Structure formats: C-alpha cells, structure tokens
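All protein chains of the complex are present and in place, except for one that has been dropped.
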Amino acid sequence: MANKVADSISREEFFYGHKACAGCGGSLAVRAALKVLGPNAVSVLPAGCMSAVGFNFPQLCFSNNSIISTFAGTASMLTGVEAGLRARGYKDFTAVGFAGDGGTADIGIQALSGAIDRNDNIIYICYDNEAYMNTGIQKSGLTPFGAKTTTTPAGANIHGNIRPKKNMFEIAAAHDIPYAATASVGYIYDFIQKVRKASQIQGTKYIHVIAPCPTGWGVAPDETVDIAKEVVDCGLWYLAEYENGEFRLNHKPKEFTSVEDYLKKQGRFKHLTDEDISIITASRDKKWEFINKNFEL
Amino acid sequence: MRPYIREKKDFTFDEVPENTSFEAGYLTTVNSGWRSIRPVINSEKCKGCEQCYLYCPDGVISIEDGKAVIDYDFCKGCGICAKICKIGAIEMEAERK
Partner (left out) sequence: MSKKFLSGNEAFAEGIRLARPQVISAYPITPQTIVVERLSEMVEDGSLNAEYVHVESEHSALSCAIGASAAGARAFTATSSQGLLYMAECLYYAAGGRFPIVMMNADRSTALPWNIYGDQRDSLSQLDSGWIQAYAENAQEALDLALMSYKIAENKAVSTPYMANLDGFILTHTYETVEIPDREQADRFLPPYETDNRIDFDNPKNMAFSAGPDTNYIFKYKEHEGVLAARDVINETEKEFAEIFGREYTGLTENYLTDDADYVIVTLGSIAGLCRETADKLREQGVKAGVVRIRYMRPFPNEELAEALKNVKAYGVLEKDISFGNEGTVFTNVNSALKKAGVNVPGYDFVGGLGGRNISPADIEKIYSDIEKGTDSVNFIGIGGGNNGK
C-alpha cells in the first residue's frame, strides 16, 4: 500500500537520536522538513529546544550540515551561510532555518525582517509551540491569550497571558515576501507540500508551523498530532499561503469544532472561565471574517 | 541512512576537536530508557500505509517488506503512532524491566 507523500520525500532520517521530549511537535516539523529538502539542506538552528536536544558533543543528531546560531541570529546566520556557499561556487543546496516562536517572533524578528527585506535565498521555518519551552514554559510573543505559562500564571486576578499572539505569517507577508505559509504538524501532508514549494521558489520563504509541546501545553505525548489538527479544525489556526501578493486559504473547515473542547483538553487553558472562552471564540470569528474577506479559497 | 551509534564515546584532550565542528550524525547514547510503554506492530494487520512513519517525531519507524518496523533503540514510547494508526495495527504495551 504505497503512500505517495512518503515516497515523495527522502527515506533518510536527518534528525535522529535527539533528546526532545516524547511526542515533541517541533522535532516532527524539523524531521519532516529535512526529509523534503534532502541531504544538501544546510540547517541553522538558534539556541532553543531543537539545538539543545540535537547538538550535544559528541551526540550530534543531524546527518546533514547543521549549525547552531545565536538566539537572535537564525536569519542573519542563514544569510551568511547562503552568501558564503554561493561565494564559494555552490549552487545545489538549501539554507533552511528552524527557530521556535520566541526565537522568531521576539528576539529574532529583527534579523528575520532584515533577511526578508534583502530577499535572501533562504527558507525560514518557525516551529511554533507557543512559549519558551526550552527554558521551562515562559510566555513568548506567540503565546495565545489565556495560556498559563510559568511567567503568566493563572490566578484570581489574571487568567494567564493577557495578550493574543502576534500574526507572524501576516508580518512576513507585509514584507511582500515571495512565499509565506502557515501549517500545522497535525496536517503533515500540507506542511510537506509547502516545504517543497518553498524549496522551488527563489528568494526568502517563511513557513509558520504549529508544533505542539505536550510538556508545555499539558497534554499527553500521544496527543501532539491530534491537538495540532484540532487547533486548525476549531478555527484558532488556519492553513494558508501568501504568494504573488495574494493570500490563499488552503483548508476551510465546513464547521468549526468546539473551541472550548480544544482549550479544556490542555493543562495550560484549564483555568479559563466561560467569559475567557467567549473572548477567544469572538476573536476567532473576527479573524475568520478577515480571512473570508481577504483570502482566496 | 540515518545517524547511528558509534563505539567511541569518550574523547581525550587530543581527540577533542580544535573547533566546534564534528562529524554530522554521530550518536553515542540511545533513548530506549525513556520508555514506560512501547509500540508493538501487529504485522498481520499492518498494511504499510506509512501514516505512523510520517508522523513519528523521532523517525524511528521504517517500512520493511511492506510492514512498519520500529527502532527500539531510539523510540521514546510517545504513542503517536498507535493513535494515528486507523486500523489498530499498533498497540502500546508496558515495558517490562
């Protein structure tokens, strides 16, 4: 029983033997993307979960050329790697970055913006697990409204994080980037297809993939894929692309599944009141109003 | 091809690299000790659809002769494969220690 998608990517494993938590969504995203890009991918990963679990001399878990960057320097090091290899006459390679939500939307946003502005020929993949997980679940700029983290505790006065997450996809698109996309490890076929598409486009490519962290989200390790699917199905995340100046929606749920069910499954949202949930639902509906108006289907 | 376990684990002064650059995919320790439960493939049921292969965060599943096979050295027992398998060909069983 052949699987066309499995046949379309490398049978090699390029990210293997790493020490990520069981059920880590981020490691699934990195693994899948590298299998699309193949042995000539050069990966740059900032200080963060994936570098912490994959690069402890002498246990080195990438079988392709890979390098850790400074926390803020994913995009700038990618630029240097790409320019350096090109200057040395190499043509057949892909410079790809894998940074978390904090490394992308907070400390690394300046370098990312610079790289997009220069239209450097790189792929930048943000694996978004919605908090600083490597340091022990602290709030990042991509932590959603209401989420409990170790720096946004949920108590009687404040119910977790008080701000919604930044929209990095639209921030990247606002640079008029050649290609940007959202994805989720719950829809791995869609993600694989987007990484492949990105690898065929010249210039800067940005892919934002939701990658649940069972440890930080408070779900069982075997829930990672299901919860990553559910966040799309309930409408709190969406699968879309930006190309040639146009937004396109790749997947429109016929009917949203319950936001409350999605939230209440996770330890980080357990404390939310009905009012909190109605705020989240209302912001989802507002977002979809925008999507329906501005995104092609 | 995937990174594999090497015999050489300890490095003397002279063997430590002069810079922070070393052979890619060099593994010295396994992850099998992390498991409390292990996925077991029912080869009768497995149709080799490769869903488990695609969704495994650790990449420990491969397809041999049309059936899923697990590298227990590096499987952490997360259970994603058992959940993703729609035909119930993977069961999670307690590790016997």
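By written order: A and B. Residues from 1 in each chain.
The rule is short, and it goes like this: a residue touches a chain if its C-beta (ideal position, glycine included) is under 8 Å from a C-beta of that chain, and two chains touch if they have at least 3 such contacts.
Keep in mind the model is a prediction, meaning the values are calculated, not measured.
Touching the chain that is not shown, out of A:A20, A:M77 or A:V259: A:M77 (per the contact rule at the top).
Only one of A:Y16, A:F55, A:Y179 or A:F295 touches the chain withheld from this view, namely A:F55.
Within the complete assembly, A:S66 is the residue of A:S66, A:T215 or A:Q266 that touches the hidden chain. Contact between chain B and the absent chain runs through residues 11, 13, 16-26. Residues of chain A in contact with the chain left out of this view: 39-40, 42, 44, 51-52, 55-57, 60-70, 72-73, 75-88, 90, 93, 110-111, 113-114, 117-118.
To be clear about the criterion, only the chains that are shown with their structure count from here on.
Rounded to whole angstrom, the centroid-to-centroid distance between chain A and chain B, based on C-alpha atoms, equals 23 Å.
The part of chain A that touches chain B in the complex is made up of residues 1, 3, 5-6, 11-25, 27-28, 31-32, 57-66, 185, 188-189, 214, 220-226. Listed in rising order, the residues of chain B touching chain A in the complex are 1-3, 5-6, 8-9, 11, 20, 22-31, 34, 47-51, 53-59, 62-63, 66, 74, 76-80, 82-84, 92.
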